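A protein chain is absent from this complex, but the other protein chains hold their places.
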Amino acid sequence: MAEEPQPTRAVVLRLESVRKRFAADRPAVLDGIDLELVEGEYVAVMGESGVGKSTLLNVLAGLDSPDSGRVTLDGVDLSTLDDDAITRLRRRAVGFVFQAFHVLPYLSAAQNVSLPLELLGVPAVERNARTTRMLDALGLAALAARLPRQLSGGEIQRIAIARALVHSPRVLLADEPTGNLDPRSAAQTLQVLRAQVKAHAGAGILITHSRAAAETADRILTLDARGLAAEERR
Amino acid sequence: MGAWRVWRLLLRAQLREQPGRLALNVLSIALGVALASAIFLVNGAALAQFTGATRRLVGDADVIVRGPAGGFPEGLFARLARDPAVAVASPVVEVDAAIAGRTEPLPVRGIDPFRAGELQHALIEGLGGATRDLFQADGIVLSAAAATALDLKAGDPLTVVVGDRPTRLRVVGVMPKTAYSQPLGLMDIASAQWVFDRVGRLNRVDLRLVDGADAAAFRAALVGRLPAGVFPVAPGTEIGRAATVTRAYRVNLNMLALIALWTGAFLVFSTQSASVLRRRGSLALLRALGVTRGELRRALAAEGAFLGALGALIGIVGGAVLATAMLRVLAGDLGNGQLRVFGATLAWQPWALAGFFGIGVLVSAAGAWAPAKAAAQLPPAQALKGGAGDPAATVRTGWRLGCALGALGIALAWLPPVAHLPLFGYASIAALLFAAVSLVPTVTVALLRAAPRTGRVTLDNAIAQLRDNVGAATLSLASIIVSFSLMVAMAIMVHSFRQSFAHWLGKLLPADIEMRVPPNADTAFWNADEQRRLAATPGIARIEFRRTLHLALDGRQAPVTLIARDISRATAARVLPILRQSAVRAPPDPPPAWVSEAMVDRYGVTPGARLRLPLGGRWRTFTVAGVWRDYARSTGAIVIGRAAYAAATGDNAATEASLWLAPHADADRVGQALRARLGAPEAVQITTSTTVRARSLAIFDRAFTITYALEAIAVLIGLAGVAFAMSSTAIARRAEFGMLRHIGMRRGQVIAMLAEEGIILSSLGAVYGLIVGFGLSLVLVFVVNRQSFDWSIDLAVPLARLCLLGAILVIAAAVTAAWSGRAAVGGDALRAVREDW
Partner (left out) sequence: MSGGGAARAAWLAAGFCACALAGAPDRGTPDTRYATVDPALALAFPADFGSHPAFRTEWWYVTGWLHTAAHAPLGFQITFFRDRPDIWRGNPSAFTPRQLLIAHCAISDPKRGRLWRAQAIERAGFGLAQAATGDTDVWIGRWRLERRDGVYAGRCFGTDFSLSLRLEPTQAPLLNGSGGYSRKGPGENAASEYYSLPQLRVSGRVLRAGRSTPVTGTAWLDHEWSSSYLDQAAVGWDWIGINLRDGGALMAFRIRAADGSSRWAGGTIRTADGRTRTLQPGDVRFRPLRDWLSPRTAVRYPVAWRVHAGNRVITLEPLIDDQENDSRATSGALYWEGAVRAFENGRLTGHGYLELTGYGGKLRLH
């Protein structure tokens, strides 16, 4: 269990003894995971392939439910909510950045970014303002009207980040956001991600294979068959 | 609220991405709605016109006392007029007058304008100043429609044929269009009796009762007081008769039109499913971004409903335009000849149109519902990785549903008609179709599993791809299976009908020459002298005369046709298409009568039973000696011996004759010789049986043209569905093709692989459709046809034509698949790899 650097800050996300197994004849992917994230915290999770990093994120986001244990987001126990309620919670409180680009190919950069605001029913004027601000922050202002197929991989990933943060979620979840990027783009993206989590989100989790990437977080946790452990403090 | 925003988002994207698919969906729904509403509107307009005209003829009458065409003694009128319950009695002589040189008779009413004016005020007002002119014994006033049809104006002569004698009348006036919309001639009752040889006889008396009299009770009391064959008819029965007689035909036509809509629904289902499959990633992303399951489902269903609404709107406008055109060209007759009306105008029927709009929306939303539900059910985490649903589950649920629906469909086929309509028959067809579609995954999986490896890389690849993707394969098959099996069923039904019809024609036209007075006219005939004269025509080996007339057996149903001809128990099976016969019994039995199937259905008479017919003013008893098949007289026909008829009525007249030529006699010259012996030769049709047969079959084919047209449209929609499903999957598989190209498959090979997939799929569809279609045709032939039309047909399968249809379908599908493949392989492969996520 990780130490509490500043106990006065509110807990955003908490995992208690979370266990997830996909098939009866295979070992559990997550076996008794505990984790607590407070406001303003940005954490990196490392681990080998197949150890359950993505499953961990899906459980955190409510895309998958644990077999046992408890996931609490802003004090709300997800296991007490039905799928619709979880989805609505996700819409409001979670930002997701995927390894694969996952942008809607038929929407422009700006439309992709404003998608969460649109789903939240934010009025058009405010939506446009926030989208523009977000695109500016990520240096995408000039590309606002472009479709994804007219953009480079790094640009698309920045759009995905912008989309994940535009509605100021309580939690940002990033799953190998630089996996498909060249080193320079990757470094740039990681910088942006950290800055934006600190500026807009309550807390952030970065899942990565790359030590260099993990280094950009406040602290690094490792996931293996035994569970989640603190690696080092920065 | 959320669903609404998601819907807008998805629709905008779809419009940009697949305008063709959306347009096709809209079009298919539009087509179905247009056809259904056009047919409904045309039928409705014709019927309204008909009913309106009948209503005008009935006027304010409370009771219509109606007798046979030959009439009843006029003393009955005086008796009824003196009845204290009767306020007004209006005597009528009603004939369908044969007009020299025309096949269509002119309905003529001989009335007393003073008495009729009390009941049919609006009609009689149309006489205007001509009332007194009508007292001239040759005076006739024509309705505007009759004047137009006969091309006559006031002052012109009009020659009617009475017996075999041309009789000249004078048109003393033409009524305004508003007085009566259909063809009609009005004469004074005295002139009508005289001109049409009916002095002393009437065939109708209209009654209005005194205030406060109970019309139903009066009618009931009247039954016993009227001579045989004369019945009190309620005005509602009279007015509703056109509707009743044509109802089965109209309902069937509407059902046929709905098939286009039906196929449209399956098309929406197919293309929406394919499109959902293709958008799997995007939809999963939306779920991950916080779109709830319900919002997504509603958004996708709304997409279908929106397309349906758009299509239905276009369809209703198109239907109105189509209906207007059809009314102008076809005069309201959609092929059965019974709803031919003059000047029918389109009545704006907002509720009916709203109904069709609703059906269009509903059908499209229903088609989109299943794929929407499936898409929403998919776990987003898994979908984001690119996994499809569980094919085994699809197969399992399909199998269970299919078996249940199939059993239901078979059970429904055994249920009796509802109000003379084969509603359960249609339900059975619907259930069987759903069953067939539900069973497609099971069948496809079983067949593909059994498929051997051929060693040809493209074919093996094609089979492997289909096997792995049962869901998509099923989807593209659904719309084509539905439309093709319906077409097969319809083709078998029509072919069976045509074969039975041709056989029936052969039985009914055994001679070399047929001659007859204008059909449906009841003024023209040949008396005994004239028959002798005709029989003595040189070149004739044998001549058989028949007397055909309409006969009402009760006050509720439309009159049946009585045919008095030379026939005996011994010859019946030879001269009539007999289906069932009763055992021959001893002579003390009443004379035999052979009844058509409609008589069995409508009057419940069975072989061996007694049948009472009002002949010569008395009820005469006959024994039902057999049931025969008749396609000509839908309200029922009875054949009795001419001698028995003449004995009962004293009527020796004949209206039709069959002639056998002497050896070496020339049909044309005999025809001319016959004409020379007639008093009104231009009123008689003399044709060789071969010509009659050919003409009848041509009319038959024309009547089914609309059926074929609707079917072709349904299949085109189905094919379009296949094309879109194919191109949808092909585009979704661009990455796969790119990869195959990378590892060295030639462009042509990729296209060939797709074409082979298309051939496999469509062959499956064709064979499956043939089997399902055959099953459906059994329901059509033995349930729907039998229950709607009161006649049976024998099953006959046009195997060669069906195989040809199947082959065309397979080729069309292969071409479509290859074409969509060209588009998919066209882009650069590397790009395709990157876009696949």
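Labels A and B are assigned to the chains in the order they are written; within every chain, residues are numbered from 1.
Assume a contact is a pair of C-beta atoms (placed from the backbone, for glycine too) under 8 Å apart; a residue touches a chain by one contact, two chains touch by 3 or more.
Quick caveat, the model's predicted, so the values are computed rather than measured.
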Check: Which displayed chains does the hidden chain touch?
Finding: B
Check: Among B:Thr167, B:Thr246 or B:Gln531, which one is in touch with the chain left out?
Finding: B:Thr167
Notebook entry, point to check: Which of B:Leu15, B:Ala78, B:Ala662 or B:Ile811 sits in contact with the chain that's absent?
Noted result: B:Ala78
Check: Which of B:Gly52, B:Pro519 or B:Gly679 sits in contact with the chain that's absent?
Finding: B:Gly679
Margin query: Touch as defined at the start, partner being the missing chain; which of B:Pro176, B:Gly200 or B:Gly748 qualifies?
Written below: B:Gly200
Next item on the list: Among B:Leu9, B:Ala100 or B:Met599, choose the residue that contacts the chain missing from this document, as touch is defined above.
Entry: B:Ala100
Notebook entry, point to check: For subunit B, which residues lie in contact with the unshown chain of the complex?
Noted result: 74, 77-78, 81-82, 91, 100-101, 112, 114-115, 132, 135-138, 157, 159, 165-168, 170, 188-191, 193-195, 199-200, 529, 533, 676-682
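As a working rule, only the chains that are shown with their structure count from here on.
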Check: Tell me, which parts of subunit B touch subunit A in their complex?
Finding: 1-2, 5-6, 9, 13, 16-17, 281-282, 285, 287-294, 379-381, 384, 835, 837
Checklist line | Contact footprint of subunit B on subunit A as seen in their complex | finding: 58, 61, 63-64, 83-84, 87-88, 90-92, 94, 96, 98, 100-107, 115-116, 118-121, 149, 163
